[in-house]
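In this view, the complex is presented without one of its protein chains, the others remaining in place.
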Amino acid sequence: MPATTPMLEVNNLYVHYGGICALHQVSLHVDPSEIIAVIGANGAGKSTLMKTIAAVKDFTSGSIQFMGMPLKKDPYKVVMDGITLVPEGRRIFAPLSVRENLLLGAYTRSDRQEVAQTMEEVLELFPRLRERLHQRGGTLSGGEQQMLAVGRALMSRPKLLMLDEPSLGLAPIIIDTMFEAITRLNQQMGLTILLVEQNASLALELCHRAYVLKTGHITMEGNGRELLEDERVRSSYLGITGG
Amino acid sequence: MSDSIFAMKNVSSEEISLKNLSVQFGGVRAVDNFSMTLYPGELVGLIGPNGAGKTTVFNLITNYIKPTSGEIFFMGKSLLGKSPDEICRMGISRTFQNIRLFPQMTAYENVELGLHNVPHYSLLEAFVRTPRARRAEAETRKRALELLEMVNLKDFAGERASSLPYGLQRRLELARAMATSPTLLLLDEPAAGMNEDECNELVKLIRQIHEHMKYTIIMIEHHMNVVMELCKNSRIYVLNLGSLLAVGSPKEIQTNPQVIKAYLGERKHARYNSNAGSQ
Amino acid sequence: MRRYRMSFYIKLPGLVLALILLASSLLTGCQQEKVLKIGYLAEQTGVEAYIGQATIPALEDRIAEVNSKGGIGGYQLKLIVYDTRSEVTDAVTVTKRMMEQDKVVAVIGPSWSAAGIPIAEIANTNKIPVVATTASNVNVTVNEAGQLNPYMFRVCFIDPYQGYALADFAYNKLGKRKVAFLTDIASPYTVGVHKFFKDHFVELGGEVVAEEGYQTGDTEFRAQLAKIKDSGADLLVAAAYTYKDAGLIGQQMEALGLKITVMGADGWFVDDLLAMAGPQLEGAYLTTGVSTESPEFADFNAAFEKKHGVKANIYTYYGLDALYAIEYAIDKAIKDTGSPDPTAIKNALENMKDVQLFTSKVTMEPDTHNPHNKPLLIVKITNSKWEIQETFQPQ
Amino acid sequence: MDLFLQQVVSGISIGAIYSLLAVGYALVYSVYNFTNWAFDAFMAFGAFMAFYAISSFFLPFWVAAIISILLAIGMAVSTEKLAYRSLRLRKAPRLFMMISAMGANLAIVNLLNLFFGGQFRRFPVENIGTFSMGQVSVGRMDVLAGIISFGVLGLLWVFLYRTKPGLGIRASSIDILTASLMGINNDAVAFIIFAVTGVLSSVAGIFYGIKYAVYPTMGIVTIKAMIASIVGGLGSLPAAVVGSMLLGILETLVAGYISSTYRDLFSFLFLVIILLFFPNGLMGKSSDEKL
Partner (left out) sequence: MGYLNAIIILGGINIIAALGVAIITGYTGLFTIGHAGFMALGGYACAILVTTFHVPFAIALIIGGLFAGLCSFIIGVPAFRSQLRGDYFAIATLGLSEAIRLILNTTYKVVGGAFGFMGMSNLTTVPVVVIAVILALFFAHMFVTSQYGKNCIAISQDEVAAQMMGVNLLRTKLIALFISAFYAGVAGGLMGFYMAYLSPSFFTITRSSDLLAAVVFGGIQSLIGPTITAFVLVAVPELLRVFSEWRLIVYGLLFVIIMLFRPQGLLGYVEMNFAFARRWWNAVFTPHQAKQGTIKGDQ
C-alpha cells in the first residue's frame, strides 16, 4: 500500500520507567488506511508503546510525528488531533451507563448533532450496545465491554485508532466478531488502525504490516503473511516448534 | 479423562483436592463447579483463555476469595475459613501473575521474608538479639542465599527488587515462594513475558526444583511449549469460562476438538494453537 | 524572577543558615547595661489570639512612655514578647527562653491557668517572678499541697470568688432557685466557676436541675440548651472562657426560644461579645474585676482604639496591671537594695500595699500571692452595654 | 416528643453544613484519593471574605456572597496549583499531598489571623428570627441555610450528572487515566474540582459564620465533616451527605438524651463501630485488589 507521507511516524524512541528502559530505539510508521499490528510477549513493551503514542507516558528521547507534526504532550490534545487509544483490559467506566460511556468518547467534540449521528453509527456497528444503552457498563459481559470500549473510541471520530490487546479475556467467538468489526472499519471507512496483540496469529492474519517487539526492541517487521510464515515468529509467538 | 493417570495413585494420599468449587462475582460465575485432585509430587498445568478463571482457582485455594460453594482439602484438612497466611504456613505457596515482590526490599530480603514469616525468635529477643536470635538469623541468611543460588540470583542479592529486570523478578518470586517451605507450589504464569531462551531456562529450573524439592506444583501458563514440556508426564486441566473443559495429557489436550475450538482456535486450526492472549 | 529559579538545594542551606544566624543573634544578645527586660507570654495565634493582639500594643505604649520619662531608676525597660500559640507546651518553652536566654527580670502572663501551673514551677527554679494576668485557678499561686509558689503572682481574683459571688447574687438578689449549668469541660476555669457556684448555691438552698457540658472549640449548643429548656431552670450559668461560647449560647438560646437569665464570669467581658450577641444576652449578669465601661478608662479606650485599631478589653487592663505591678516592684527593689535583682523584685511584689495599678489599688497577700480583697463587679448587659450593678467586696 | 423533634431539627441544620463540607472532601477524594486537609482554611477564608465585603464595603449580602465564592474559588484553585499540582503530576503518594495540604492550611489560617485578628465576629446580617411549629422552634436562617445548602448540592448534582464536564469529572473519579484517553483534560478537571471545593467551602463558611461566628480557626469543624465523609464511605458524594446527616442528628440526640459531656465520645464510638462493620464506610466501594 503505497503512501506519500506516513500518518504516524515513530523514530528512535526510548522510554524509561524509573531506571529501566522499556522501549529501546523503536522506530515504526503507520500509513493512512493501514492496519498495523505490533506483536510481542507479555512485558515486551507493547502497552508502553501505545501509552507513549497516546501521550500518557513521556518518552526519554526520539520523536513521534503525527500527520507531519510533532506529537502533543497532553493526552487530551492528542485525542483532539485524532489519535484514540482503546486501552488494555477495556477499562470502561463501570458505574456509568453505556450511553454515558459512549458520550465520554465524544468528549472532545462539541457539536451535539454530529455526536448523536456518530453514536447512531456506532450503535449500528455494535447493535448489542443499543439494547443495553441504559445499562451500567459494569453489567455488560466481557465481549460487550470490548465492543463498548471500541465504540467509545470511535465516538471521537479518530483518524488513528489504537487497540491495546483487543482479544484479551474474550471467548474465541467474540474475538472473531471483534476482529471482523475492526476489518470492516478499516475497509469500509478507511480507518487507520494500530493494533497491539499477544495473539500473534490472529493479529498477523488481519494486518497489512506488522512489527515484532521483543524486550523493548523491534526485532522484525514486514508483511503480516510473511511474518506468519517466518520460522522464528512461529516458534516464539505461535508456539509451533518443529516437533 | 485419562483414567490411566488416576489409576496409579492411592486415593487416600491425595495432596490437594478441590471439590465442586464455584464462585460468583456479581452474578457472573467466575468458577463453576470445578474439581481437581493432585497427588504428592505431581506437576500439572492449568490452561485456558483469559478470563477463564484460572487465577481465580489459585485465589480460591489460598482463600484470598471465598468460594460460593464447594470444598478444598489439603492433606486431608479443609482449607475453608483459614486465612491466606495460615494456608501458606500449612504448606501452600504461590507466585503471582503480575509480579508482586516487595519493591523496596532487596532480592535477598524478599526471599528472607518467606523464611521468617513466623519469626524464629521471640519479640524480646528481637530487641537485644540474643546469641540464639543471631544464630537463627545467620541460619535464615544461609538458607536465603541457598535459595537465591538455586534460582541463579545470588549475584543480585543486594539489589532492590524493583530494579531487577523483569525475568529476574519472576525468578525471585519463585525463590520467595520456595522460601516458605511449601509442599504445594502454585505458579501463576511463571513464563509470562519471557523469550524463548528464558522459557527454556525456566523449564529447566522448574523441573530441577520439582525433582529436587519434591514439590507438588500447579502451574498456570500460556506458553504452550512450556506447559507441554513440563507436563509431558502428567496432565493438563483446561478451563473455559469458569468450568472444566478437558483434562488429560498434553497430547490428548492438543488433539481435543473442544479445546481447539474454545482455546486454541478453530478457524485456521493449527495456526492458532498458541497463546490466545494473556494477562 | 531569575533568583527565584535558583536551585532549591542552594536555597535551602542558605535559608537554614540565615535562620540560624538570625536566631543566634537573638540568643546571644547579652544583657546590655541599664536595660531591664520584661517578658510577656502572648497568645498571638490560635483560638485565643484576640487576647495577645489587644494587649501587646498597650504594653508597648506603656513601656515607651516609661522609657521616655527616663525609665525606672535609670534603667530602660524592654518588652520581650513570645507567642504561645495558645498551647501549654509553647508557653513553657518560651517562659524558659525568656528567663534563661533573654534574662528577663519579670514575666507578664499567662492568661490561662493550665499554663500558669507548670510556669509557676519554672519561675521557682529560675527565681524570677511571674505575674499572671487572668489565670484564676487557685493552684496557680498555691500548689495542690497548699504550698506557696514563691515566684508566682497574679493580679486577678480567683475562681472561688466569682462562683461564690455569682451564687450569692443569684440567690439573694435575683431570687433564683433552679440553676442549670453549661460548662466547658476542657477548661479548668469554667469548671472551677461551675463548682464554686454550685457549692455555694446549694448551701444557700438552691437546686441544680441540669448540668450540661461541651468541649473547647464547640459551637453547637442547641441540644444542651433544649435539654435545659426542658429542665425548668430559671437560671443558666455558662462561665465560658472564650466569649465566643457565651455569644453563641446567647444566639442559640434565642433561636430555641429559651428565655431565662444567664450568668457568666469575666471570660465574657470582651466588647466583641456585645457586638456578637448583645441583644440576645440582654439582661445577662456576669462578674468581672474591672470594667471597660468604667468612666475612668474612657479616655484610654478611645485613644487606644484610635491608635491601634483594636479595642481594649479587660485582658489589656490585666496586662497593664501586671506591668504596673512589675514597674512598682522594680522601682522598689532598686530603692531598697540598689539593684533590680529578680528576687528583690519578687520581695517587693510580695509586700505590695495599696499600690495604684492601672485599674485599682492593690495589696498583695503574702501568703497566697493573690490581690487582697480585690473588688468584684457584677455587671448586667443592658442595651448592649455593660452596666455595673454592684461591687462585691469579699470578706 | 417535642424535645426529640427539636433535637432532630437542630441535627438536620448541623448536618446540612456538614454535608457541604463532606461533599467537598468526597469530591477531592474521589478523584485524587487524598484528604484535603486545607479545606478548613478555605472555609474560614470564604467566611472572612464575605464578612469583610459586607462590613467594610457595605455590599449587600448576595453580592458579598458571590464575591466570597469567587475569591474562595481563586484560593482553592491556586492552592491546588501551588501545593498539589506537581505532586499530583508526579503521582506522589496521597500522604504527601495530605501533608502539603496541612502546611497550606496552617499558612492560610494564620494569614487570616494576622490580617483580620483573632476576634470572634458576628456575621453582619440581620437576624431574621425563628418560627415555631408546635413546641419546636426553628431558626429561619437555619431553614434558609438548609435550603441553600441543599440547593448548592442539588446544583452540584445537576452539574455532575447532567452536563458534559460533570460527566468528565465522574469519569475521572472512576479512572483518571482512561478519562484522559477520552480527551478529558486532567488540569481542567482539577480546576473544576477545586473550584467546586471553593464554592462549597465558601457557602459552608458563610452559613457557618452566620449560624455561629467568624474567626480564623472556625474551620476546626471540618474534622466533623471529614468523619462524616469517612462514615459514609470515602469518595462517594451521596454517602457524604448521608454520613453528614447521620452524624449531625446523632450528635444532637446523644447530647440531648445520653450525655452532652460525652457527646464526642459517643460520636467517635459510633464512628469506630461503623468502621468495624463497614471497613469502607456505609456506602464506600470496597477496595479489593485483583491478583
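Which chain is which? They are A, B, C and D, in the order written, and residues in each are numbered from 1.
Quick note on the criterion: a residue touches a chain if its C-beta (ideal position, glycine included) is under 8 Å from a C-beta of that chain, and two chains touch if they have at least 3 such contacts.
Here the structure is a predicted model, which means the values were calculated and not measured.
For the chain left out of this panel, the touching residue among D:A47, D:A64 or D:A83 is D:A83.
Only one of C:Q101, C:S294 or C:Q389 touches the chain withheld from this view, namely C:Q101.
As for the chain not pictured, it touches chain C at residues 8, 12, 19-20, 22-23, 26-27, 44-45, 81-83, 85, 87-90, 92-93, 96-97, 99-101, 113-114, 117-118, 121, 125-126, 137, 139, 143-145, 185-188, 191-192, 213, 215-216. Interface with the hidden chain, as seen from chain B, comprises residues 62, 64, 83-86, 88-89, 93-94, 96, 100-105, 109, 112-114, 116-121, 123, 126-129, 133, 136-137, 140, 158-160, 162-163, 176-177, 179-180.
Touching the omitted chain from chain D are residues 35, 82-83, 86-87, 90-93, 95-97, 99-100, 102-108, 110-111, 114, 223, 226-227, 230, 234, 261-262, 264-265, 268-269, 271-272, 275-277, 279-281, 287, 289, 291.
Note that in this section only the chains that are shown with their structure count from here on.
Path length between chain A and chain C in the chain contact graph, taken as the least number of steps between touching chains: 2. Annotation: C-D is the more contact-rich of the chain pairs A-D and C-D, by number of C-beta pairs in contact.
Comparing chain C-alpha centroids with the centroid of the full set of protein C-alpha atoms picks out D as the closest. Per-chain Cα centroids separate chain B from chain C by 72 Å.
Averaged C-alpha coordinates give centres for chain C and chain D that are 35 Å from one another. Annotation: 32 Å between the Cα-based centres of chain A and chain B. Listed for chain D are no residues, as none touches two or more other chains.
Shown for chain B are the residues that touch two or more other chains, of which there are none.
On the chain C side of its complex with chain D, the touching residues are 43-50, 52-53, 185, 212-215, 217, 219-220, 222-224, 226-227, 230, 242-244, 247-248, 251, 254-257, 270, 272, 275-277, 310. Chain D meets chain C in the complex at residues 3, 6-7, 10, 14, 110, 113, 117-122, 127, 130, 132, 137, 139, 142, 208, 211-213, 215-218, 220-221, 251-256, 259-261, 263-264. Within the complex, the chain D residues that touch chain A are 164, 167-168, 170-171, 174-175, 177-186.
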